[in-house]
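Note that this complex is displayed minus one protein chain, with the remaining chains in position.
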Amino acid sequence: MSKKSKKIIIYKKEKELPPSAISFASMNYNKTGNWRNFRPVINYAKCTSCLICWKFCPEGAIKLKKTKKNNKEVIKPVINYDYCKGCGICWEECPTGAIDIIQEEED
Amino acid sequence: MRKLLIGNHALSYGAKLSRAEVISAYPITPQTEVVELLSEMCASGELKAKFIKVESEHSAMASLIGASAVGVRTFTATSSQGLALMHEMLHWAVGARTPIVMGNINRALAPPWSVWTEQNDSLSQRDTGWMQLYAQNNQEVLDSVIQAYKVAESIDLPAMVILAAFVLSHTSETVEIPDQKKVDAFLPSYKRKYKLDPTDPHAFGGLTNTENYYELRYKIQKAMEKALNKWEEVGKEFEEIFGRKYGLIETYKVSDAKNLIISSATIASTARNAIDKLREKGEKVGLLRIRVFRPFPAKKVRGILNSIDKAVVIDRNIGFGASGIFYQEVKAAMYNEKNTPPIFGVVAGLGGRDVTSKHIIEIYEDTIKKNKPKSDIIWKGLKE
Partner (left out) sequence: MSLKIPEEEIMSCGNLACQGCGANIAMRHALKALGRNTALIIPACCWSVIDGPFPYSSVNVPVFHTAFAAASSTAVGVKAAFEILKKKTTVVAWTGDGSTYDIGLGTLSGSAERNDDMIYVCYDNEAYMNTGVQRSSATPAGAWTTTTPANYPKKNQKKDIISIMASHRIPYIATASVAYPEDMVEKFKKAKNIKGMRFILIFCPCPTGWKYPPQFTVKLARLAVLSKLFPLLEIEDGIKWKLTKKISRPQPIKEYLQLQGRFKHLKEKDLKEIQDTIDTNWELLLKKLDK
């Protein structure tokens, strides 16, 4: 995920607009995490680092966290809750049942 | 170098001299010679352009919009049904601010099928935001393509150079072909500010809500208004380099005229002949030829009409349910003026019916007798 500046653009004057509808900022200002009714939670005790969840996430909202354990590289998936829309695909596809789906907290 | 060229080939030479880089066209009578010659020029290497043989006019315009959005110079030509098929993409070219130049051969729309000249095809596109220029001879066709690129690229709006089917498209006239080096000096290569470029990615044409769409439309209108001065500026610059004079309008014998014939394209050029004959009879009559129709040169039109007693507009077109289209626009330009003369609207020559010098003299003599018009349309030559 890019750590680009999360810019929101509001045009107040006609002169500020570009000559036509051209994009100048990223949609990553839009924290789609607030779409969730259910939240997936990874149980790292059961996670085998198969990375199937990372592979199938439609949003790319699962990051890969790389660490070194006993001189071996270990990759663990980490869910970015700012953007996770709660579709549940990772929960459904996880082959070891390492992902639980729980009710999202009330705001 | 002087050559005997049909109007269609004048368009081809205009595109060639302007160094069009992507040409995308679909054949339609009476445009075919434009693209046939361009195809030969590309094949021989005389013109270094990519020629896309599209399967429809809709695709022709779509492909030029894509190419222009990357930042290259584009050209096509079409007529009647082809122009009508492109309609959706004509709007797209304007909204995407792509300075495409297109030759349109005015041909009557079907049904029924007709190949002869009438202006309804281009005039039904008058609200799209395309600039429109009506040429009266083949020299003007060639020269206007070059000028059109200069104006279009300065304001990022597309332009059509329009000529009459057969009367110009297939009629040979001597045309002075400008020197390529001089054209290059007059028309440098196209530089586009915001373009499709992976090193600077943007999305073009995304969903725009009520908060911003209005301002984007304002910008297009402002660009059209800027074009009014630009056409005059470019016309003067062209005259300095190539010796031929062009502007938004053209006048003939108006300095002492009491009455005016207003028209466009080939009817206007025939009208000169009629005016000379009328002048021999003692009539103080002049011609106002509207060359650039979009943007509409309202100020110029007012400048001529505010010292006139009577004017008659000859339209080779009709806005069904209203009246001739140049007539509507001239009247609208004069509406709030103090000294607006009675303006008569004549519809003639639809479907390619001949409008001769004799007809124009008759039109003039019939209308000038009257004090003011009784209706918005006077039909000339109807079989009654």
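Letters A and B name the chains as they come in the text, with residue numbers starting at 1 for each one.
The rule is simple: a contact is a pair of C-beta atoms (placed from the backbone, for glycine too) under 8 Å apart; a residue touches a chain by one contact, two chains touch by 3 or more.
Fair warning: this is a prediction, and the values are worked out from it, not measured in the lab.
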Fill in the blank from the handout: In the full complex, the chain left out is in contact with A, B
Exercise for the section: List the residues of chain B that touch the chain left out of this view. Expected result: 21-22, 24, 50, 52-56, 58-60, 62-72, 74, 88-89, 92, 196-198, 201-209, 212
Practice task
Provide the residue numbers of chain A that touch the chain removed from this figure.
Solution key: 1-2, 4, 9, 11, 18, 21-32, 35, 49, 51, 55-61, 64, 75, 80, 82-83, 85-89, 91-93
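Everything below uses one rule, namely that only the chains that are shown with their structure count from here on.
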Completion exercise
Separation of the C-alpha centres, chain A versus chain B, in whole Å, is 54
Exercise for the section: Using the touch definition up top, name the residues of chain A that touch chain B in the complex. Expected result: 11, 14, 17-24
Handout entry: Contact set on chain B toward chain A in their complex
Key = 95-97, 156, 193-194, 202-206, 208, 211-212, 215-216, 218-219
